[in-house]
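For reference, the structure discussed in these notes is given below.
The other protein chains are all here in position, but one chain of the complex has been omitted.
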Amino acid sequence: MNLTIKDGEFLVLLGPSGCGKSTALRMLAGLEDPSSGEIYIGHQPVTDMDPKERDISMVFQSYALYPHMSVYENITYPLKIRKTPKAERKKKADEIADILEIGDLLNRKPRALSGGQRQRVALGRSLIRQPNVFLMDEPLSNLDAKLRVHMRGEIKRLHSELGITSLYVTHDQTEAMTMADRIAIMEGGHLQQLAQPNEIYHKPANKYIGGFIGSPAMNMVSGYWKTKEGKIDLDAFVWDIDREWQEILEKQLSGENMYLGIRPEDVEVSASPISEGIEAEVYVVEPLGKEMIAIMKVGDHTITAIVEPDMPLDMNQKVWLTFNSNKVHVFDGSTEKKVV
Amino acid sequence: MENAKTGMKAKRLRGEIIRYITLFGICLIVLFPIYWMIITSFKPAGELFASDQTFFPQNFTLQYYIDPIDGVVSSGSPFIGFFLNSMIVASVSMIICLVIGSLAAYSLARFELRINKNDRLSFAILTARMLPPIVVIVPMYLIMQSLGLLNTHWAMIIVYTGFNLPFVVWMMKAFFQEIPPDLEESAMVDGDSRMKAFYKIVLPLAAPGLVATSIFTLILTWNEFLFAMFLLNSADMMTLPPGIATYITQYETNWGELTAAATLAV
Partner (left out) sequence: MSTQREVGKTDPNQHPRMTKKTKKSIFKHKHMLPYWLILPTLLLIGLLTIVPLGYSIYVSFQDFDTFGNPAGFTGSNYADVLTSGTYWNSMGITFAYTFGVVAIEMFLGLVLALLVSKDSKVMGYLRWVLIIPMMVSPLVVGIIFRLMLNADMGIANYMLSAIGLPEINFLGTSLNAFLSIMLVDIWQWTPMCFLIILAGLQSLPQDPYEAARLDGASKLQVLRDITLPLLKPIIVVALVIRTMDALRMFDQVFVLTQGGPGRATEVISFLMYRVAMRFSDFGYAAAGLFILLVFTILLSYIMVRTLNRNQKEGGV
């Protein structure tokens, strides 16, 4: 895996649990040793360095606050280790406490704090000495949903104020999309794609990323590319495509197997017959208030679509689907790489 | 229906009463011998041998507690010496055990050692504890003899350290495993070395475990009799158990002094 983080950037390492993203972070911190390869901070190789020599700071998933120390002692501990004078420690702690709004908690012990407060203290401890690199290992996953959204914004603001190069590990795609300058998606120990959030969403590099990013997930339909007929055969239906597409597919596909990916918001559902539409049957509808998710059956395939909340759909009702061909993603059947 | 319910209740209540009476009786059996020892130590000689035994001294006396202390000044009664010897041996071996054992426990709790696959090494250490000490008493005697350590505190400290070390390693390992590793890792990222993180973060958090372990090792050492009997033979070196035993082997047992010494030893 080769990954370079730019100075001052907020890079999010995104992936399912067990994909190796935390391991990558811990290697950067010096808590684990890579079996091979080199790690650099700036232009300095740090592979054989102890964590303390690397000038990094880290927020742990569990926060790792020292239970026997007060909030003030926790926050100033990194300075104490570096033998910073007491007066300066106090000054810095007050500054950080101001930024994080934890000024009135300084004398408490961690166990007397709420989850959100602990999280702020952990942030404060990592930020107090302006590290070279700032690492966060799923820092929000132990908070409740509302607080998570709030802290998401707070961390993003802090980053833009302080401008410290940051690496943030998470399995939550919303966090990744909202906070990141760039996202690195990992799966099975390999880096799958490194790009800006919008690019990842609109141009997923492969089938895995297409299915991983976005909620509800992208519809993924397997099919065959019929060269002679210039058509895509999706078992349940056949899709005619235009010249331009035909040429691209002809050039890029490694075989005739392929996957068609369509985001639910790009599926148009019509209750009345449309000539080029695909006939489908409503399986279930899930109203969400501002929109509604409709899940439909086309032969053996299941297609999910986002429709207007007031659209009158009943179970087993016949509907007709159309896609905007500009927004359809095609993935190669064997390499699973994105083709169009 | 109502009757059946109250009947059940009465039956359960009766069961509870029987349970508590039984437990009360057992507590009496458990506590009486200790009570009797303490009482005896306060009885004047006349009452000890009286044909009418009393459950509380009629004439309370502190003679057996004061005599030995006087004795130290006048005739060299050794009780306080025994006590000090026990203190020295128990505390020194406890400190050595805790220092060396905690380091090993930390190593076993946190690192994957190549020599500790499937916890094999941990179990080997535990097995050392299962070995009946009496089996090694003869070689221990001969080894101490050849090292010139017979009848010294060092012999006892070494022996007790060896016996308690496996126990300390296992207890401390359990305590360390309960402390999340995130804490040390965080300290290391903040700028501590591994050992400094251990010393400043892990040890303070394991303090209750350290206290519990040291109390256990102290009790074990304090009470040990067999090895002390074998390896110490002069009164000025003896720890409490063999020291107290010297009170008995005399033809005429001084029960007052003996029970006073035993009370203090507990």
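Letters A and B name the chains as they come in the text, with residue numbers starting at 1 for each one.
Methods note: a contact is a pair of C-beta atoms (placed from the backbone, for glycine too) under 8 Å apart; a residue touches a chain by one contact, two chains touch by 3 or more.
Nothing here was measured: the structure is a model prediction, and the numbers come from that model.
Touch with the chain that is not drawn comes from one residue among B:A10, B:L84 or B:L142, which is B:L142. Within the full complex, the residue among B:L13, B:I34, B:L84 or B:V211 touching the omitted chain is B:I34.
Summary of contacts with the chain left out: across A:N2, A:S17 or A:N316, the touching residue is A:N2.
Chain B residues in contact with the hidden partner, per the touch definition given at the top, are 19, 22-23, 26-27, 29-31, 33-34, 36-37, 40, 48-49, 53, 100-101, 103-104, 106-108, 110-111, 113, 115, 121, 125, 128, 130-143, 158-159, 161-163, 165-166, 169, 194-195, 219, 222-223, 225-226, 229-230, 240-241, 244-245, 248, 255, 258-259, 262, 265-266.
Operating definition for what follows: only the chains that are shown with their structure count from here on.
Annotation: 57 Å between the Cα-based centres of chain A and chain B. Here chain A touches chain B in the complex through residues 26, 29-31, 50-52, 56-58, 60-64, 66-68, 77-78, 81-82, 125, 135, going by the rule given at the top.
The part of chain B that touches chain A in the complex is made up of residues 180, 182-183, 185-194, 196, 201, 204-205.
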